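All protein chains but one are shown at their positions in the complex.
Chain IDs A and B follow the sequence of writing; residue 1 opens each chain.
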Amino acid sequence: MTEDKKKLTLVLFSGELDKALAAFNIATTAAAMDKDVTIFFTFWGLNVIKKPGGRVPGTGMLALMNRMNRGGANRLKLSKFNMLGAGTGLMQHFMGRAGLPSLEQMLAMGKQLGVHYIACTTTMGVMGLTEQDFVPEVESFAGAATYLAAADEAGVNLFIS
Amino acid sequence: MTEDKKKLTLVLFSGELDKALAAFNIATTAAAMDKDVTIFFTFWGLNVIKKPGGRVPGTGMLALMNRMNRGGANRLKLSKFNMLGAGTGLMQHFMGRAGLPSLEQMLAMGKQLGVHYIACTTTMGVMGLTEQDFVPEVESFAGAATYLAAADEAGVNLFIS
Partner (left out) sequence: MTEDKKKLTLVLFSGELDKALAAFNIATTAAAMDKDVTIFFTFWGLNVIKKPGGRVPGTGMLALMNRMNRGGANRLKLSKFNMLGAGTGLMQHFMGRAGLPSLEQMLAMGKQLGVHYIACTTTMGVMGLTEQDFVPEVESFAGAATYLAAADEAGVNLFIS
């Protein structure tokens, strides 16, 4: 990170489509304004950066939880009005009609603009996930101390739950 | 905005009564402490500043989604314990008993104290909403870049999802 850029950090705790879209809209807009942006993905937010169709770690109940929680940016659901997927499909349809990129496209766009994607190692440990379970856009794997060091240098820090 | 005042921004992403109340409690308290306050309403948060009984734009599924999502500050529900409206009515009753203003009163109070209300144009585009769909207290209509410019100048920035 260069010292001259203004910095912004986001904690993405949620794995829901609408909240992830809000996070990436802020992140890519800030990066396009030449800010140095970091997103720290924790808890359900890890779903956003899981490989699509990836492995389901654990056995028994943990496997069940990881299966329900499978993730991948193109599988997320709305936090409201999901309506068995109809609301989610509708949102995606109207985003396209309004000329907005999809979440997967925003993830790639953010990477190109230099957004730093960090996966929370504490949550990974609880859920039995390893570095191989995540998309290659993830830059590093770290805990809360690394996030806090970035937040300390940033003027804007948001928690999206 | 004058340069001498301390600034605070809120992103209100949620359209739920309890979260909107928390946002307006912080906003009006900060404004009464002579801070320059901005609330950026995005996603479901747009419901808080929709005209009560306003039009339901779109056709088919979008109309359905906008109808379920009708908004107006006096129609919001609690995020928990709504209990078919009983919990929400109870909250309003006990707020009144505790001498607290309603959300509609807080919206007007914030306006009088100079709080800046900005509606997110990106979400408006997705949901088919226009400037005429919002209460007159809304000061401007803008996207994430405008929000980020305000956040950059503020010492406290919160995201309420």
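Note that contacts are C-beta pairs under 8 Å (C-beta built on N, C-alpha and C of every residue); 3 or more make two chains touch, one makes a residue touch a chain.
Because the structure is predicted, anything quoted here is derived from the model rather than measured.
Interface note for the absent chain: among B:26, B:113 or B:142, the touching residue is B:26. Along chain B, the points of touch with the absent chain fall at residues 6, 8, 14, 18-19, 22, 25-26, 29-30, 33, 35, 80-81, 86-87, 90-91, 94-95, 98, 100, 155-161. Within chain A, the residues in touch with the undisplayed chain are 11, 13, 42-44, 61-62, 65, 68-69, 122, 125-128, 143-145, 147-148, 151-152, 157-159, 161.
Assume only the chains that are shown with their structure count from here on.
One simple way to say how far apart two chains are is to compare their mean CA positions; for chain A and chain B this gives 25 Å.
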